[in-house]
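Input: one structure, supplied below.
Removed from the display is one protein chain of the complex; every other protein chain stays in position.
Right after this comes chain A.
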Amino acid sequence: MTAIRIGAGAGFSGDRIGPAVDLARRGELDFLIFECLAERTIAQAQLNRLSDSEGGFDPHLEARMRAVLPICQANGTRIISNMGAANPLAAARHVARLATELGVGGLCVAAVTGDDVLAYCRSALPDLDNGLNFADIAPRVISANAYIGAGPVVRALENGADVVLTGRVADPALFLAPLIHRFGWRMDDWDRLGKGTLAGHLLECAGQICGGYFADPGFNDVPDLANLGFPIGLIDAEGGVEITKLPGTGGAIRPATVKEQILYEILDPARYLQPDVIADFSNVAVEQIGPDHVRVTGATGHPRTGKVKATISYHDGYIGEGQISYAGPGAVARAELARSVIRQRLEPLGLREGRVDLIGVDALHGPLPGAAAAPNEVRLRAIGRSDDKDAASMIGQEVEALYTNGPAGGGGAWKSVRAAVSLCSALLDERVVDPDVTFYEAQPT
């Protein structure tokens, strides 16, 4: 049977749109899939929805759809995305309206809902991964969304959807769904579900498998990184997976880039927990079969756990931050003096947590082992959290005050204070999630 061609059009919400347009034009794709919903994204989307009942979907939805919808419709390419974020219904209505405006008449847009488990959590009070119970944070909770599987996306495709918009769906399941739909895989065919999950996992970060996030000059050189292309997956009915990209695009698909992606965000490679299957990547092998063309074999799967993960976001006080730079001879010594002054001045605020780092010296990984050459410039970054917004604001104010009350030569002070949102997760019985699919149609032209 002919392989299905799936393009990955985004690896995160803010991803570049040009490579997706190129894929839509030249990729001869059956499906173009946009994975745009990080763990942190849905909390902000839910806050947007609270202030606008027709809001709460991905802020780049319209720009992406404007760019690819007419091309995809002309080429017979169907679109799947989790850009529905906290409001898939409003997202689908928006895309149906947009399609009408663009003259893409008769377009069928499906919204997948049911990932929102906030009401269930409020009554069932599940235990959380951070050692607390839902009841401990209930008044501060913003959102609770379960990672749902491929099932409802398959249902949308079976009913003729040209565009499927979801909220929280397990990332690889966005890619697994069209495989189940096209090849008629059973939902207990663990081996093929495992292979299809690998395909989805390889594609879900878009440019990464093509050499994005890989270049390290002199060690891992990547050609024409500026024109990095996005990947195409060729998947057959048996679950065979090949990955390639369009000719003339930048980047490189090599065993090394593919191996990094296979293990990206993986804990136990033999047990990648998904709502539909436990995927097993422990015997996966990669083989280069042409320029920028690899074959990946050896994935399998095991029966799913029957549990789904839900990510819960909640208000967690305020974060205040201030930064200021020091340069020239003695830069580090003056920044160290500023750090001790700031610590002394912030001490009475009784911040819940806080830290003062010197960017260029110890901000990312702490003090360096062994002596390093003194940098010519260094930036102090003070940040802390408080339940009191005024106390959090004081952090930036105290950093700014280093201008006239601190060591010599501080420059470029900057400050901010923002409401903080934290995340935790709970494991729920899969039966508490009841996904639904709603269809909208663009007016015929």
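Everything that follows uses one rule, which is that contacts are C-beta pairs under 8 Å (C-beta built on N, C-alpha and C of every residue); 3 or more make two chains touch, one makes a residue touch a chain; residues count from 1.
Quick note on the criterion: contacts and distances are computed from a predicted model.
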"RNA polymerase sigma-70 factor, ECF subfamily", "PqqD family protein of HPr-rel-A system", "AtuA-like ferredoxin-fold domain-containing protein" or "ABC transporter permease" - which is the UniProt name of the missing chain: "AtuA-like ferredoxin-fold domain-containing protein"
Contact partner of the left-out chain, one of A:E265, A:E347, A:D387 or A:D436: A:E265
Full-complex contact with the absent chain, from A:N133, A:N159, A:N227 or A:S282: A:S282
For chain A, the residues touching the chain missing from this view: 38-40, 43, 129, 213-214, 216, 219-220, 256, 259-270, 281-286, 298, 313, 316, 319, 353-355, 357, 359, 363-367, 381, 383-385, 420-425
